[in-house]
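Note that this complex is displayed minus one protein chain, with the remaining chains in position.
Order as written gives the chain letters A, B and C; numbering starts at 1 within each chain.
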Amino acid sequence: MAAIPNPPETMRAAVLFGPGDIRVTEKPVPSPGPDEVLVRVAMCGTCGTDLKIFDGHFPQTPPFGQFTPGHEWTGTVAAVGSSVDEFAPGDRVCIEAHSGCGRCDNCLTGRYTACLNYANPAKGHRATGMTVDGGFAEYVLADPDYVAHIPKDLAATEAAPLICAGITTYKGIKQTEAKPGQWITISGCGGLGHLGIQYAKAMGLLVCAVDVDDAKLAHAKRLGADLTINAKHEDPGSAVKKATNGGTHGVLITAPSLIAFKQGIGMIRKRGTCVLVGLPPGEFPVPLFDVVANCITVRGSFVGNREDMAESLDFAVKGKVRADIELQPLSAINYIFKRLEHGDVAARVVLDFSTAELSATRSTGAKELVHAQYGDNQ
Amino acid sequence: MAAIPNPPETMRAAVLFGPGDIRVTEKPVPSPGPDEVLVRVAMCGTCGTDLKIFDGHFPQTPPFGQFTPGHEWTGTVAAVGSSVDEFAPGDRVCIEAHSGCGRCDNCLTGRYTACLNYANPAKGHRATGMTVDGGFAEYVLADPDYVAHIPKDLAATEAAPLICAGITTYKGIKQTEAKPGQWITISGCGGLGHLGIQYAKAMGLLVCAVDVDDAKLAHAKRLGADLTINAKHEDPGSAVKKATNGGTHGVLITAPSLIAFKQGIGMIRKRGTCVLVGLPPGEFPVPLFDVVANCITVRGSFVGNREDMAESLDFAVKGKVRADIELQPLSAINYIFKRLEHGDVAARVVLDFSTAELSATRSTGAKELVHAQYGDNQ
Amino acid sequence: MAAIPNPPETMRAAVLFGPGDIRVTEKPVPSPGPDEVLVRVAMCGTCGTDLKIFDGHFPQTPPFGQFTPGHEWTGTVAAVGSSVDEFAPGDRVCIEAHSGCGRCDNCLTGRYTACLNYANPAKGHRATGMTVDGGFAEYVLADPDYVAHIPKDLAATEAAPLICAGITTYKGIKQTEAKPGQWITISGCGGLGHLGIQYAKAMGLLVCAVDVDDAKLAHAKRLGADLTINAKHEDPGSAVKKATNGGTHGVLITAPSLIAFKQGIGMIRKRGTCVLVGLPPGEFPVPLFDVVANCITVRGSFVGNREDMAESLDFAVKGKVRADIELQPLSAINYIFKRLEHGDVAARVVLDFSTAELSATRSTGAKELVHAQYGDNQ
Partner (left out) sequence: MAAIPNPPETMRAAVLFGPGDIRVTEKPVPSPGPDEVLVRVAMCGTCGTDLKIFDGHFPQTPPFGQFTPGHEWTGTVAAVGSSVDEFAPGDRVCIEAHSGCGRCDNCLTGRYTACLNYANPAKGHRATGMTVDGGFAEYVLADPDYVAHIPKDLAATEAAPLICAGITTYKGIKQTEAKPGQWITISGCGGLGHLGIQYAKAMGLLVCAVDVDDAKLAHAKRLGADLTINAKHEDPGSAVKKATNGGTHGVLITAPSLIAFKQGIGMIRKRGTCVLVGLPPGEFPVPLFDVVANCITVRGSFVGNREDMAESLDFAVKGKVRADIELQPLSAINYIFKRLEHGDVAARVVLDFSTAELSATRSTGAKELVHAQYGDNQ
């Protein structure tokens, strides 16, 4: 292993100066406390939650002018605090963004994304890129209890989108309780959905993909969907029920739209489960009679824990799941937010902090880039 | 065992002549087909679903002028068809009203209340007192596959309200997945709720009872509720969350009101489950962000199957659960519906077809009547 | 659909005249009672349990000189009793051999292979080919409650071995509770094991196949096993634990050998489950300290119910699972038992009662025979 260079004194980082105002600036590299690790960021994914933070709609962010978002980062440990013994400089790692207090009844069993003290810093809760500085920067601090090793056969680029989008869909599918051989509907075939289709197939499920975009549905087909339905051309509820002889056992709604939620109920088989993973504001009208008489379960699922992370990365190691990725440099951060605002993002956009190595890798055509594309940035 | 007399040629039965028009008439006693049993009705409970049928709002009822409702009946087998071998005349039995086709994937595992061919007579589905003649009559026919023996230490009077109201709440509590030692909220402390409190206590749960009526809450307390909250005097969501340090693991909504449903969401602990068992029309607005971020499950539960029936009756045999009952004769049927329409029913009203024996029993002060009261009827 | 000819008066059937003495004779075709169906047998698999019956070691068989074994049969309904409405002549069907009393607590939830009144005819229990006449005959009677339709895209030949060997391994795998992405060991790669490997792969599991025969292990590899271990050449416990970093989450023991059972415990991961499906006599020494300190579960699983049957056949319909079959005529019955006695059976031997159609099919090279081979019979 190459020697790990000492971190420099300053680094480039994107800082939020106000709602909609993010700028790349020079910032001091932080030092790890006794119980922290400092990570040299390799890749950092961008997601819909970042857009909310960018717009100033996220409740617990640090003050403007200081805060750096970014919660889907992977990288290499650069330094560790004095009481840290499970990581050493040079370890390839990724973050579990939604940590927990470690003491409430949900944390006691590892379900810390439902921590009863969520976003309560007095109880020791902190969420990278949301309530403390995150990975839109060359270096980031983290609590080692919520850092995981990246499996050795998985590239940091591949891992970045999986640790939020991947884990969210994988856990959501588990929460439908659909068994191998049964049907699941994946509603929405974009950033989350294209991963959901792959996870569902790897888990032995029959997949019905629903979207309003024929190109996404064609991609869904290539990824293994057994059935595709364009909700613009036919009522997805009746179409799914007809094709699957009564509806699918599980339904995963990845599209953060109230219409998609409502349609989801219409596609569930009696005694089936509809899982929601997006976080749109608003209320979702549930038809009572149908839910009761059909014994339907509607369930919210929020990201996933370290068990889900290990399992979801393992499917990627085994080659069963691969995210569509568009690489961009940190300097493109405003361009990316503009596109997120307009819904103009076909694949997960990942900030690439390893330009030098990247160029080298590209010229050798290494595995890392087989399916990742370096996107235009204006 | 006393000899079972041959059934007479005609019987008294309540017949629905039109919406809101039910009359006690004389009708032929039906003969069992080869695969049917004929039961001499002892008791028949009345419930909210009967009110919908009475009002003409239930979709699959037989034609007016012929149909006899009643789906919570207990009685004694009077005659059996030629292929029936699991019952004999004289057996004390009760009905599982919601049968199934026996062949769909839900029926294959005994979850026939979610039969995929529910209310489809072409597939062999029939529901006593809903799609075929029921127990508001001295005799009723039934499919032996959906008839159960009444445990020998349980009076027919006790059993009658349990086979619909009891099983529904018991199954609903199971569906919350709350474990012994955890909290459950029983919202609504009337006909269903007062049973729910008793079942929950017998299952080792801590019970928070919510209602808007202080008398019902006082009764809840007597039945063992650990905590009572009057939703008219304080916001039940915050009151429950404060008293239980974060909300209850399970919530069972027995009140068929949209407000109760909405409040239910506010009382659930993170990762908890809210179960709905009533069948009010309309839509129930679910706050999306809360459901997802708090990993909440909302689940419909519809009556229960023969396993649930055996278990729920067994708690009664063990003396853990007893329904509040008001006895009435068949001739009071219009008086009962009037009271159901006005919500003027404190305890389950049960039609008593055994007046003669009843009088005898009463004079001996037998166990049967210790807590049942013969109600006024005008 | 072609007209169903009336059944003849007599049929060919194998009759057990004493231990080890089975002969093909002419017997009357039985008539269905009001609640029975008569089936024209198409195919009937042979299995290890038949060998026990043949040897006279099975406790509840009917008297010698009358009894016809055979519990893995498929066929076509030839006639139905007067109260049967879920089947009609011409329906393609298969049997669920292990029926239940329908009334005990296990039967109430569809787990009738664990019926509390198993093999108690007074409680209505009967098992085709074990306690009543079975399918080593041109016609067989059955209780319609334990007959299933064969899915329309599945050949009767394909279905025959699945309804005993297939369902047993599929259910056994479910009982390990191993999840998609986790490891399972299939110990024994013969008649049961070669199906287990295919089911496990279809269910998203990683498969470690263990046997003592290199040819079977090569076949396991072709069927998708991720890892193969020859227990003659290395200690399977340490080999499996090393290759899977601590043992497999599930272990399915298909080999009916005490050594295989003992080795099974050595391959389980901490908190894993070892499922046994064979029925060898004798006792299996379980090391107490290991089972407790490693939180290991050892579980018996017996065939499967109608839900498992529907699911296991469905995997075959989807082309995920296919049994290796050797076809033989009824006249080869003694030859087959001789080979079963000597363990000289590579694939499932299935009695073929449709010789005429078979010949026709063969000449057209139809799908039915793509992988089934008509075996030598001396």
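Observations, loosely collected:
By our rule, contacts are C-beta pairs under 8 Å (C-beta built on N, C-alpha and C of every residue); 3 or more make two chains touch, one makes a residue touch a chain.
Note that this is a predicted model, so its numbers are computed, not measured.
Contacts of the undisplayed chain with the visible chains, over the whole complex, involve A, B, C.
Considering the whole complex, the residue from A:P28, A:G56, A:G110 or A:P281 that touches the absent chain is A:G110.
The chain omitted from view is touched by exactly one of C:P63, C:G282, C:G319 or C:G343, namely C:G282. Within subunit A, the residues in touch with the undisplayed chain are 33-35, 81-83, 85-86, 102-103, 105, 108-110, 124, 145, 305-307, 310.
If you put the missing chain back, the residues of subunit C touching it would be 104, 106, 111, 113-116, 118, 246, 258, 261, 269-271, 276-302. Listed here are the subunit B residues that touch the chain not shown: 179-181, 202-204, 206, 311, 314-315, 318.
One rule holds for everything that comes next: only the chains that are shown with their structure count from here on.
Here the spacing of subunit A and subunit C, counted between their Cα centres, is 44 Å. One inter-chain figure worth recording: subunit B and subunit C are separated by 42 Å, centre to centre, where each centre is the mean of the chain's CA atoms.
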